[in-house]
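Okay, structure first, notes after.
Removed from the display is one protein chain of the complex; every other protein chain stays in position.
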């Protein structure tokens, strides 16, 4: 079920780091039905510029309070408008949309690999998988600040990497992943982040025969599979053509899409 | 001199009545140079919808504090955006623009005739003329609420009229004007308000040979005389053609424009 | 309160109200099921169909522009046989007429698709897309020349008994000339506008933003052009006009109707508001009620009829 809530009430907006925010709003139906990896599609203004909704992954839900939390970065005019919302304002939101992560797994060792704002959907995933599985997260970012929300939102076991070394390993998350893979063999990995990081991750997991799910981004119009605009190239597992990131994704098995 | 102040600081926003607001902002240059009847031209949003600036008359200035006050009504998307501004926000404003009222008058009996939001520029006019002249204002509106800002902003002698009779005379301001003109002969009148009111006023002042200045509205693009878009028809005093409301107005001698 | 008669007739297709979906923005009818029932619409127009499956253009296919959307999907579709087999049966469940948008590279392509679709009892009309800006061959060329457009229409006419709507391209010098040519050739209705040809360049990569270089501009940005074309065409043709291009609200739809449209279609608007179509139906109904309009048809062309 998808919902369209033209007047979801904003319950909080926190600036966490340079142009990085946590936004929460009240949308019990979305909170109830949402699966990790799914996203909401947000109208950032009543007028027609920016015209389109903006897709943002669901980062955290509080089903009891009916709250949905987003972790987002201001990169352009839509996210800038989003960041001007205050508690008590209302936003027009559709969701939950898309195919989320495969969560039919239990009693396993699981890796989460997240880069920058790509950590957001993995928080929700951890929230849902941590009871029944043994999770290790490899999260990377520019600096310590950018990774601040991680501690606020989750208590899973994290190994951190930053570009400037202000916290954790100075370097890439994939360095951490490689180091750890030398020691143990997990059952599955999930990744979200910049394309370069996903590519590196896929190279590594392939070599280690580690099944990998990735969450992708793409420019979207409808967000529901109507416009065929958000396509990305199919991977080795299918015939020639495209998959719709909004509908068949945003989460794919690594070989369903062409990352490399 | 005209100024373009892309970051004028909002110093106050008060809701006075149903969709009626007083907005003040800090713009010392504009406050210093503004003449009654002039307007400011405001960009209500960074994005391109609504595209154009919105002209709003200067209602009151505090030259010492460098403040400009606007009294406006929310009628569409531009004014709605304006009403969402809060103290500390910045607005992009150009002004003072246009030709204001002729204020070269002293020691005279003067009438101000204002309807609804058309009262706004007359407040500033009263502010400037009241020391040296004897002013009577005839202000009309829908109801008591709509006229509330009058008391807040000026202490001149007012006769009020409302459609619902909730304050003052129940009926038109022009009723008040007619009644008073039967008793005395002022030197000049100034009017601003809906077209119907201006027409009725002009009919009356013509019959009484009372010189009248009116402040007009028109849809504007540039606000500075560049686009020739804001024209209204010339009156009996000139040859065939149009006047630019933004540049040759918004204030005109009644016979300069075709009201009737 | 009166209960206005909202029904309209588009070349023999009876519609309970004048609001249709625009081709290419509603999939094959299934995607908005979570938000409203297609049975609330006047008619359902589905994605452009070609003889063979087409994979469409590579990404990126979308660019947002001020109040507009550039798309270069490139007529991705499963081909007419798959549409008949896998998609149309699902649409049987709806009570509203289903209209299929058809496209091709050659006149034979159009005829073949038309003929095959005529075999389906689900299909109540065809919309001939002679105006797709996003494919190299065909499409656009047919939409740019009155003679070629007329040829397509005449040929398709011979291959189907279904009502034929011809969708015109706005990228022409004289839209009236195009409209008269297709009317003369046997069109039962005209829909306009398809997208305006546009493009955008990324100043960082210094390359066009769309893989296809050019794309079609839709959304509120193009509405003034669309309303003007409906206004011009409706005064010159006898067949009904379907107006579209930038409709988001009932007010937008009413502008088109007053300009001369018998019905309207909504594309990009659905992306902004998934309930755009039913909301517009409701808004038109209320306008009629509040203004004592007995039949929506009484508003068609009122902006010039009562001038």
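Order of writing sets the chain letters: A, B and C. Residues in each chain are counted from 1.
Throughout what follows, a contact is a pair of C-beta atoms (placed from the backbone, for glycine too) under 8 Å apart; a residue touches a chain by one contact, two chains touch by 3 or more.
Because the structure is predicted, anything quoted here is derived from the model rather than measured.
Every shown chain touched by the omitted chain in the complete complex is listed here: A, B, C.
Note on the undisplayed chain: of the listed residues C:12, C:79, C:208 or C:297, the one touching it is C:208. In the full complex, subunit B touches the hidden chain at residues 1-2, 4, 43, 48-53, 94, 218-233, 240-242, 247.
One chain is missing from the display, and on subunit C it is touched by residues 63, 65-68, 70, 144-145, 171-174, 196-201, 203, 206-208, 213-214, 217, 219-225, 227-228, 231, 246, 251, 254-255, 258-259, 287, 299, 302-303, 306-307. Subunit A meets the missing chain through residues 47-49.
Here is the rule we go by: only the chains that are shown with their structure count from here on.
Taken together, the touching pairs cover every possible pairing of the chains.
Centre to centre, using the average C-alpha position, subunit B and subunit C are separated by 47 Å. A straight line joining the Cα centres of subunit A and subunit B is 53 Å long. Centre-to-centre separation of subunit A and subunit C, using mean CA positions: 36 Å. Shared interface positions of subunit B, i.e. residues touching 2 or more other chains, are given as 47-49. Each of residues 66-67, 220 in subunit C touches at least two other chains.
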